[in-house]
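All protein chains of the complex are present and in place, except for one that has been dropped.
Showing chain A:
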């Protein structure tokens, strides 16, 4: 049992730097931030009346043509509003940073900016390639292909782009010939993409399309997996061992697909609309955990969770109230332990500079000394907050992820949850 009251009180107007000796340390002088990037400038150029007019017409057409239009109110939104609604980035439409993704294996990350360009930062190289493509508009999600050094999938308004950025090249403007354009009629805007952990398949989802697409990227062919109900698919996440895929819908329903024969089972949400946005580990404990969250906290303002790869720190982005003055969005960090019993202990709040609110966060996929939380702030900064601790799993010699993978590796005997229960 845990509540926010147990947390140490957040130090206001002080940026959280790191965790050491089980304490979150803050900097009182905001000048000394070695791990803070410069604010990323971005310019806005939108022909307003044209965009609004055509968006209205399109929304009307879509509403008229779609059978679900009357049942699912999100279909009446314009394309941009829909992306803003279902994007992982909070306040997507006026955020300087549109999306962020760490590379799963190396120290590099990609950032999508407000002007629809994407920049790639590497740890030991000053070259930052900028990716621009005429189809690259309203970037909603980014993800690097696992087991690959170069491929980056970009979910855009009208299509899916696969960039092949040569890691050894020094060019700062890769040509648009390096990008593959994948599109399927009726499958836009794309708000979520997910590579399978083996890198062989890419799944994309759109809130207006009840089918999610399973792409064979090299062949540029897609297999639609259609399930009526829910009115679309907004969020996708693979389990780390690749055996299951979570697909959330705009309504109070989400599906869990098993990825061997691609059958699914429906999970209706218990309380109102499904706020389960980010699941780090798709296993029974996680679902129990999520239910525990929803049950204990009744957090309707609960927006994102991110779990570090070792499973020892859990960050939760609590969405603030934009109307009220004293309710900014904050990030609460928990210490978690999954054996012998599941434990959840408060660690503290991660604070940014004064006036800056967190918009997005992600753990570094393979930080050596503990966990590294990367936070995108509303003022366009990206900060990395390290959590130094010695992992309990490493002492045993086996990383928990491997243990998890080997535990659930025999998928043929893996039943869906309801089958296990019944």
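The rule we apply is simple: contacts are C-beta pairs under 8 Å (C-beta built on N, C-alpha and C of every residue); 3 or more make two chains touch, one makes a residue touch a chain; residues count from 1.
The rule is short, and it goes like this: contacts and distances are computed from a predicted model.
The chain that is not shown carries the UniProt protein name "Nucleoporin NDC1", picked from "WD repeat-containing protein 73 isoform X1", "Nucleoporin NDC1", "Protein inturned" or "Nuclear pore complex protein Nup85". Across A:25, A:148 or A:252, the residue that sits in touch with the chain not pictured is A:148.
The chain that is not drawn here is touched, among residues A:20, A:105 or A:327, by A:105.
Here one chain is not drawn; of A:199, A:346 or A:386, the residue touching it is A:199. The chain omitted from view is touched by exactly one of A:168, A:326 or A:368, namely A:168.
Summarising the interface, chain A meets the missing chain with residues 103, 105-106, 147-150, 167-168, 198-201, 214, 216-221, 223-226, 242-243, 259-263, 402, 406, 409-413.
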